[in-house]
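First, the structure itself, so that you have it in front of you.
Excluded from the complex is one protein chain; the other protein chains are retained at their positions.
Chain IDs A and B follow the sequence of writing; residue 1 opens each chain.
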Amino acid sequence: MSLPMDYDVVIAGAGVIGASTAFHLARRGMRVAVIDATGPAAAASGASDGAVSVASKKPGVMARLATASLLYTRSLAQTGGPLHGIYSARPGYFFATDPAEELALDSLISKLSGLGGPVTVTADGNGNIGLAGLGPTVRRLVTLTGEGHMLGFEAVRAYLSAANIETIWPDRLMRWEADDAGITVETSKGHLRAGKMVAALGVSSAALFPDLPVLPRAGQLIVTDRAPGQPLPGALTAASYLIAKTAERRALPNPPVVIDPLVTGQFLIGSSREDHGDPSRVDFPTMRKLVARAVEVWPALGARQIIRTFAGIRAAVIDGMPIVGAVPQTPRLILATGFEGDGICLSAVMGREIAAMVAGEPVTDGLAADISALTPRRFEIGEARSA
Amino acid sequence: MSGRIYWNGTPVPFLPGENAASALLRAGIAGFGRTPTGLPGGVFCAIGQCQGCLVMADGRLTEACLLECREGMRLSPRGGMNE
Partner (left out) sequence: MNEPVVLVVGAGLAGFSAAAEIAGAGLRVLVVEQAAAPGGAIHRQPLPGIAYPVASAVHRRRWTQVTASVRAQGDRIEIRYGCRFAGLDHEGTALLTGARNALVRPRALVIATGAAERVRPRPGWTLPNVMTAGALQIRTKTLGKAPDGRILLGGSGPLLLAAGAELVKGGNPPVAIIEAGRPFRHVIGSLGLPLPYLREAAGYMATLLRARVPVLTGTEIVRIEKRSGALTLHVESSSGGRTFDGDLIGLHDGIRASDHYAAASSIPVMRAGDCREALGARAALADGRAAGAALVAELTGTVPASAKDSSRIERERRAQRRLARIFGHDGSARLAALPADTVICRCENRTVGDLRALGPVPTDRDLRLHGRFAMGACQGRFCTEWVRALTDPSHAGSPLGAVRLPAHPIAIADLLDAGGIADNPSTGE
């Protein structure tokens, strides 16, 4: 039976991945609907620090994809592009206060040189080389140029403001059914029929895809009041953050901390990695540990107040890599989830490549191998089923 | 004990047990600098809820309406001396 199509593609999830995918599909002339149970950037995308950074990525697949995405983000941010005024370049600072962190900085530098740009090391030395105001325990600071920043909820809004994108929220996806001609989607408000569906559900993936090993991983975040005077020009990140992302989790002498200057003059300090999905779960001892390290490294924070705390919930995958690609046996359904805090950085390139997949075209030649590493086929997820 | 605190270097008398907001208001000081977003700082709720009366004391921001005066305490508007 051939039911009339409401849309060419329906995208479940109005986070940054879903939004970028919608933009790229609309740019190909397709009719797109984006459905979200809550609204735009409701989960991780709205809680993020917004870093568009290659430095923080695991070497290999992730660092290469991030490099491609950083370059593409920069081009989308040119005048007239969707991310103009949304993405902005800013320096990145990585610091070390112990030998393990210094080794991590060495690895970072060799990783970046192996990628051949666009991120370059513009300063590397003791303490205050490259940045005044660091605390005395900082042994080494590496300054990176070429990366940037965009706020998740602004990026989502920018991607979704393109024509031919219908946004539907709040509306929850209840179930779907794929047939030879398309996908029928049942939501809390009715039915939709589309040729294909992209599921970019982040932490909510588990509800609709119980076999998918996507797990919530919370990170506590602290927001300060506004600081007078010159802010940090870019985020200040502990090199142990790089170790935390790339190695097995183990007790580190100094917890990874990121001090992120917000445009308002406030600071966002984070974070932890905890295996739960409750955004209200913050605790004073963890808060204190993060803040203590932050103040040690950036003493100006000692005069500030904490006005708000929360936990951002990342969608983590058991093997540390996102899940992108068509579901086995259900080619009309494409998954795009598990970005664990890297969604904003990867949104530009992922949106473009997923749109290619949806259109039945090959992905960008130089990225094909890396993108195929993200396939859902690496897990035994069985038949996709409805909620 | 009564005594004097200092606002922007100017001495301001206080009564025993008095908080800084009360002492400043009695001295005719109603404007406590500017908030980071440009509004006048000052006493509004007087119970530590509105954050309007924040002043710098000992290098940290604190609500003047909850700050008990101590002899010689030096206060200044948020953002520093002389705004």
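Here is the rule we go by: contacts are C-beta pairs under 8 Å (C-beta built on N, C-alpha and C of every residue); 3 or more make two chains touch, one makes a residue touch a chain.
As the structure is a prediction and not an experimental result, all values here were calculated from the model.
Of the listed residues A:39, A:60, A:81 or A:231, the one in contact with the hidden chain in the full complex is A:39. The omitted chain makes contact with just one of the residues A:191, A:288 or A:377: A:288. Touching the missing chain, out of A:73, A:143, A:224 or A:237, is residue A:224.
The residue from A:123, A:306 or A:359 that touches the chain not shown here is A:306. Panel shows subunit A; residues 39-42, 46, 153, 220, 224-225, 240, 244, 249-252, 255-256, 272-274, 278-292, 295, 301-310 of it touch the chain omitted from the view.
For subunit B, the list of residues touching the undisplayed chain reads 15-19, 22, 25-26, 30-31, 35, 37-40, 42-52, 54, 59-62, 66, 68.
Going forward, only the chains that are shown with their structure count from here on.
Contact residues of subunit B toward subunit A in the complex are 36-37, 59-61, 78-80.
Subunit A meets subunit B in the complex at residues 225-226, 228, 265, 302-305.
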